[in-house]
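Then we have chain A:
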Amino acid sequence: MALDALRRIESHSVELPGDAAPADAEAAIEGADRVVIRFPTFKDGRGFSLAALLRRSGFDGELRAAGPLLPDQVDDLLRMGFDAVDIERPDGPARNRNTGGAPYIYQPDPGAVTARPTALQIRALAARKATAEALAKELDGATPEAILIRAAQVYGGRMAMLSSFGAEAALGLALVAEIASDTPILFLDTGMHFPQTLSYRDRLVKHLGLTNLHILKPDEAELRNEDPDNRLYDRDGVACCDLRKVRPLGRALDPFDALITGRKRYHGGQRGDIPAVEFDGERVKINPFAFLSPQDVADRYKALDLPRHPLAEDGYASIGCWPCTAPADEPGSRDGRWAGQDRDECGIFDPARAERAKRAGAVRLI
Partner candidate 1 sequence: MKTITANRLTDGRVVYLTPDNRWTENADQAIRLEDDATDAALDTALLDVLTVVGPYPIEIDADREGFAPAGRKHVRETIRLTGPSAGSTKTGVAHV
Partner candidate 2 sequence: MYKYDEIDRAVLDARTAEFREQVHARLSGALSEDEFKPLRLMNGVYLQLHAYMLRVAIPYGVLSSEQLRSLAYVARTYDRGYGHFTTRQNIQYNWPALVDIPDALDHLAGVQMHAIQTSGNTIRNTTTDPFAGAAADEIADPRPWCELIRQWSTTHPEFTWLPRKFKIAVTGSPEDRAAIGVHDIGLRLVRNEAGETGFEVHVGGGQGRTPIVAKIIRDFLPQRELLAYLTSILRVYNLAGRRDNMYKARIKILVDAMGPDAFRDAVEAEYEASRGRAMTVPVEEIERVSSHFAPPAEGGALTEIPTGTQFARWRAVNVKPHKVKNRAVVVIPLKAPGATPGDASAEQMDLIADLADRYALSEIRVSKEQNLVLPHADKASLGDLFRALDEAGLATPNFGRASDIVACPGLDYCNLANARSIPIAQAISTGLHEAGLDDATGDLTIKISGCINACGHHHVANIGLLGVDKAGEEVYQLTLGGVGDGQAAIGKILGPGLSADDAVTAVIACVRVYAEHAQVEESFIQTLNRLGTDPFKEAVYGA
């Protein structure tokens, strides 16, 4: 009771007319934790768009629809980002309504906090999963060249490669250069790389004739807020990876449905049984090197006469950011990554979408 009263005093509530101009509305709700949009009539749909814009601008307080609205509009209002709807006629239409709304949606919920997958996405993901599984079967045990050529046939134009330009990166880049040299190469410039990695990157791109390098940097505002002293890695390694790798990559991945990786089964851990092509719940991972042995890799380096990462000579088997990379005993091993921490992946490849991947198959397509 006391707490509740306190909240009411502290809460800053703003009421907007349903025909407020978006710019005025955004200014007016500055600092508010509760916004009421008052619809002039139930036929005036401006408040629907306004709600979506307020949610997009970052407003995450309570958004309430008020005015002479119909119960039939509640589902749509919720989809637009409203949390609550005041119906003016408590004595009015009380009908057996399907308040759960439509079973599926054709449009992304424009303002909802948790986005439901649309019909288009549900179908596309089911198809993407089926294609990936068929390709995995077809390409089981295949050579890197065979895997990449086939992948380029299926995913050309929406396929990219993520490269750390680390100890074993050259092999994958050489393969891409040979088969599809204009494939976008995504490099996460965390700001924490060894200088040797950056110079190696530029040397390798030139040497191989890759024509489409994308350098991805952390968002500057996020960096200022979350890691002002550049020591986040000391306090929270997972958060540091999230800030410098996971989020920048998330944005850059938007146009792509397939990613070429350099992962190999012999890396161990979660990679021990990766297939040639796999579905991660949203995208497809192409693993041309999945089936190579450490010896195969060594042979290929030898045959191609590729430049080696300068640090590989110093015993670094897997190279990432300098604070979290140490030399390892086994060549090709990832034991030197996050040494002393209880993890072996940065989050980029973490199968966090496994649940969605499973669900994607749940819709039968007829």
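Following the convention adopted for this analysis, a residue touches a chain if its C-beta (ideal position, glycine included) is under 8 Å from a C-beta of that chain, and two chains touch if they have at least 3 such contacts; residues count from 1.
As a selection rule, all candidates are chains of the complex that A comes from, given by their letters.
Remember, predicted model here, so these are calculated numbers, not experimental data.
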item: Complex member in contact with chain A (any copy), out of 1 or 2; value: 2
item: Candidate 2 contact footprint on chain A (complex, rising order); value: 19, 21-22, 42-46, 48-50, 52, 56, 70, 72, 75-77, 79-80, 92-98, 102-104, 106-110, 115, 118-125, 127-128, 131, 158, 254-255, 257, 363-366
